[in-house]
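A single protein chain has been removed from this complex, and every other one stays in its place.
Labels for the chains are A, B and C, by order of writing; each one numbers its residues from 1.
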Amino acid sequence: MDVATIKEKALPMIKSFGLPRLIITGFLLLMFVIAPFANVNVAAGLTNMLTRFGMNSVLVLAMVPMVHSGCGLNFGLPLGIISGLLGATMSVEFAFTGIAGFLMAIVLATPFAVILGAGYGVLLNRVKGGEMMIATYVGFSSVAFMCIMWLLLPYDSPAMVWGYAGTGLRTTISVADYYGGVLDNFLRIQIGHLAIPTGAILFFAFLALLIWLFLRTKTGTAMTAVGSNPVFARASGVNVDRMRMLSVVLSTWLGAVGIIVYEQSFGFIQLYMGPFNMAMPAVSAVLLGGASVNKASIANVVIGTLLFQGILTMTPSVMNGLIQTDVSEVIRIIVSNGMILYALTRKQEVTR
Amino acid sequence: MKRPQVNPKELLINNLVPILFIVICIIGIPLSGYSGTYLLNEILSRLGRNSFLVLSLLIPVMAGMGLNFGMTLGAMAGQIGLIFVSDWSIVGIPGMVLAAIISVPISVILGYMCGTILNRAKGREMVTSYIIGFFMNGVYQLFVLYFMGSIIPIKSSALVLPRGYGIRNTVNLESMRKSLDNLIPFNIFGASVPLATFILVALFCLFIVWFRRTKLGQDMRAVGQDMEVARQAGIKVERTRVLSIILSTVFAGFGMIIYLQNIGTLNTYNSHSQIGMFSIAALLVGGASVDKANIRNVFIGIILFHLMFTIAPTVGRNLIGEAQLGEYFRVFVSYGVITLALVLYEMRKRRAERIALERGEEVVA
Amino acid sequence: MKGISKEFSGNKVLNDINFKLYPGEILGLVGENGAGKSTLMKILFGMDEIRDTGGYGGDVLIDGQKVKFNSSEDAIRQGIGMVHQEFSLIPDFTVGENILLNREPEKYSVMSELFGKRLNTLDRKEMQRRALKAIERLGVELDANRKISGLPVGYKQFTEIARELSKEDDEKVEGAKGIRLLVLDEPTAVLSEHEAVALLKAMRMLSDAGISIIFISHRLQEIIDVCDSIMVMRDGLIIRHVDKAEADVQKIAQWMVGRTVKQERVVKADRHVDDEIVLSVSGLKVEMPGEMVKDVSFSVRKGEIFGLGGLAGQGKIGIPNGIMGLYLANGKVEFEGRPVRLNDPSGALDSGMAFVSEDRRGVGLLLDESLEWNVAFGAMQVKNRFLKKVGPVRFRDAEAIRKVTEEYVDLLQIRCTSTKQRARQLSGGNQQKICLAKAFALAPKLLFVSEPTRGIDVGAKALVLEALRKYNEENGTTIVMISSELEELRSICDRIAIVHDGAIAGTLDATSSSEDFGVLMLGEMKEA
Partner (left out) sequence: MKLKLSRRFFIRLAAIVVILVLAVVMFFIGKQHTILIDNNRAGDIKALDYFEVSVDGSPLLDMAPMLREQFLVTGQKHTITIQWEDEASGQMLAVSVNVKIPLTQDMVLMSVPTFMADMNQPQSVWLTPFEAQVVTSTAAEDNAVVLDDTASFSSF
């Protein structure tokens, strides 16, 4: 076998895999290879990566329905997060603890997610073609609006309000006494330094399965067709606007669940400007997994989240070990936004 | 052949954003309890420091590339210029001029890059330029936080972090503060007027007016309205679009320098990242939209937007006893304004398409 | 100027075309869509398209000298101007600005020394002068300072022509000889009666000034009114090139459509069509850009193949699109005696109609999905086929979908590597077959097929037509077929209605003579 044929075979493979993804996978592997030389424990690194996978994967999953229905990347994720925060704070307010607290948070968040998602869906249906920019700003404005509401809403659980004023929620609220770690510690596997947050991963798998099944129903099929070619879907008797709206509601709800999963692992509820920049990492993770502006699968979510979180956890420790410099934040910004830029400027995506 | 008559409802919708702001300001000013002189002083100072930045947004709008969220790139270039100048301890007006000179090549390179990328993302320029802003912020941090002091020589200990590389959180520009604003001292009703800055802004306005009348300006307008027709007529569409972004970036760099000389401190990692958003919000408040913006929009917008900005915290405190509330309120309003303006623009675009269709049919009939 | 002559040969689309044009002559060029008019004009105008597709044979001679245009600029330099069917005007610019688009006179500015010529300022006075001069030559009243967006179509057309005329003032184009030949591609198609008259008057003025004009139009009366000679093209050949005096509407119409019938009618003799009316349409109005339907009424009998013909842009394509709810429509449509909900695709689909769109890639297919999806999707959504129920939820039945797709792949001889292949990767003909399969899978009672053979090769064409015919015969499905190719319709349909200007000009039996169809297509029935 000569070089030419290898090249011939390799090129389309590289093309389908996407050059940026290849670079980042290579980079991540390199990190793992040089980790021992930098005095970094690989098992601890893996644990970290898996924990963050459990934390973030549901948020990334929230991208899938909207991409499927052609609403573009869900830059409006903060809206879903806000619903989740409402549910989470109310669950704490009513003093539910443990797994019940976690489930109640989801249950309480659901009506908010449905209502906000529906409104958001109606809005996006009226601005077809300009969804992404508007989604971004809807997300931002809603975060800013909720900043006002966090101050004004009549919460009075002492675990949450400012001690001195007695009103207004704190910027970070600990959930350790409520539902902190309920998923992460469920069936946790510990082998030496390696710990696997089984519960969180199972929960993600459960949601992913639901979405996977949904996409195989009649409605799910219609949704995919709407994203692939809305005119075709309309000509086949599908109500395009309804499908899009449904997908937005689903995405918003997943965003709400996602943030609650995030909190149980992180240990804190972050209010005010907290949700502000949460959309970007989720968007770029799913793109990193190989999704495009109008195509995304569960596999994209899994691969993307693993790669993205892997880079985020491994780079700082390895870099620190090697050159005593923490460049993780910068790398995060460049990788995540670079990924989005790449997706936005890919030629084939423009002809939608 | 008649002009379409003005429909009061349409007039309201088209000017919804400015009207909303006028209402907010009319209600808010008495509640804030600020004196007229104070407000005048504030507004004049803010008008001076922001006009140049907001004006730099006009050119890409003309070329049909929407609101240039990538103006942060220019702001970064301006800041890099200022960092160097303060390291060399060049102060006052000479410092500003030197910083501007340094910023130009950086702006041109960044603008060229941004323009080229935007040419690959036609139809979604805004979201792309927005992401470019974020992306370049990462690159900027890489340079300023890790390269400056290690690879790029910066020796002033007032600038470099104690660890030996990277620029500190804030760069003190006290030696440059208001050197332009106070170059020609002038007072009106007890409020100081940054006359020299206004002269500069006026010159820039004249430039824009003149620019519209050049061949390049005409080409930009043509490209902005219909790329295909412009291409058929032999206009180099891509090049024209890149030029418009480069110009905008360069002027945004100058604008940032003017802005920071008024403020007097440079927040190395934060100053630029919000400037694009606030400038765009101000422009939209002035009644501009994604495809139409003029000099009048700029000034009306800055006055209204910053009036709201000035009074919001006190109104919040006086009303509910929380200054923080006012802070959040103004953040909400800034984002809300952009959202509203974008939504209105998209909806208007779709309606215009509908009307064009109907009109086409009438002619056939 | 001795006269212009050019000849082309060796091209498939255009076969050995020879003609001459004298100064000041107005030549009318007529022919059906696809007869080769546009290609001919593109060669004459040196468009890139021609060069990119392998150039052309033969020579173009101007003043007896052979010329070779490498680009449109070369053609302009030789004094050839062309006004295309679509306007290329900037809506928010004034008439004057549009006339001189990218050819604006400039005033020197110091900045240009530093930053290049594009920073010269525009010379507004000179622009005004040149624009007015061009408008004056055209002999129409047109305010150079009006914005284009507010003007009626006719004036936009004048602006386009004025732009061509103004090109002779350009100093930038070296060696420009001034405009000598103007090509007008269907300029009157979008004009009102009144505007068209003004345009024809303007054409005469230009011709008196010694400018030759090639005038392409489907309105035969106009051609006869204004032209000095008339050239009829069909299938890449010049059928006739006659003096105005020798032509009348009837003759031209016959030359245009009358071709030797190549395709045999393959309809069985014992074919039986009920008299029962299955679809009746009355007063249908559809807003489809470029294919406006103004007032259409017709009825289709059960089991027949009904053809809708006519020239492009007359509205025939708008009819199925309107009935199937893809474009805004109103009027009365009854299917099997029940009214059909308009403006809602599912209404039409639910009542048992199906549609194979002329826009294969845009409407007909999910280009990025598998063939299976493409075939089964419609039936799944409308008829709930290919689903299996698990509890209350209906999942798609992958096995059933694969089977049905394989079935159609065999039946229609679709060439593909597998049923999982993406629709984008198929050739045009095979894509069309997938569209048919999709419609067949719906098991419709009535099937609209719009331009089923557009852009596919001859072999596939025959296969598609055969499949339609067989489907009609075997299942008794009523088919309404829309096509621009009259011969194709005549080979398969029972009856054919001709659409002209958004209305039915007449319905004829498929065996009627070409001449009758030709007259209907050109909408000249009354004069005939």
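Things to note:
Assume contacts are C-beta pairs under 8 Å (C-beta built on N, C-alpha and C of every residue); 3 or more make two chains touch, one makes a residue touch a chain.
Note that this is a predicted model, so its numbers are computed, not measured.
Among the residues B:S107, B:N137 or B:T240, only B:N137 touches the chain that is left out of the figure.
Of A:F75, A:F112, A:Y155 or A:F276, it is A:F276 that touches the chain left out of the display. Residue in contact with the omitted chain (choice from B:V97, B:I151, B:I188 or B:V209): B:V97. For chain B, the residues touching the chain absent from view are 88-95, 97-98, 101-102, 137, 141, 145, 156-157, 161-164, 166, 168-169, 175, 267-271, 273-274, 278, 309, 327, 331. Listed for chain C, the residues touching the missing chain in the whole complex are 113-114, 116.
FYI, only the chains that are shown with their structure count from here on.
Taken as a contact graph, the chains are fully connected, with every chain touching every other chain.
Look at where the CA atoms of chain A average out and do the same for chain C: the two points lie 48 Å apart.
Remark: chain B residues 117, 120-124, 126-128, 130-132, 134-135, 137-139, 141-142, 145-146, 320, 322, 324-325, 328-329, 331-332, 334-336, 338-339, 342-343, 345-347, 350 touch chain A in the complex.
Within the complex, the chain A residues that touch chain B are 75, 123, 126-130, 132-134, 136-138, 140-141, 143-145, 147-148, 151-152, 168, 272, 280, 325, 327, 329-334, 337-338, 340-341, 344-345, 347, 350.
In the complex of the two chains, the chain B residues touching chain C come out as 1, 3, 210, 213-216, 218-219, 221-222, 225-226, 228-230, 232-235, 357-358, 360-361, 363-365.
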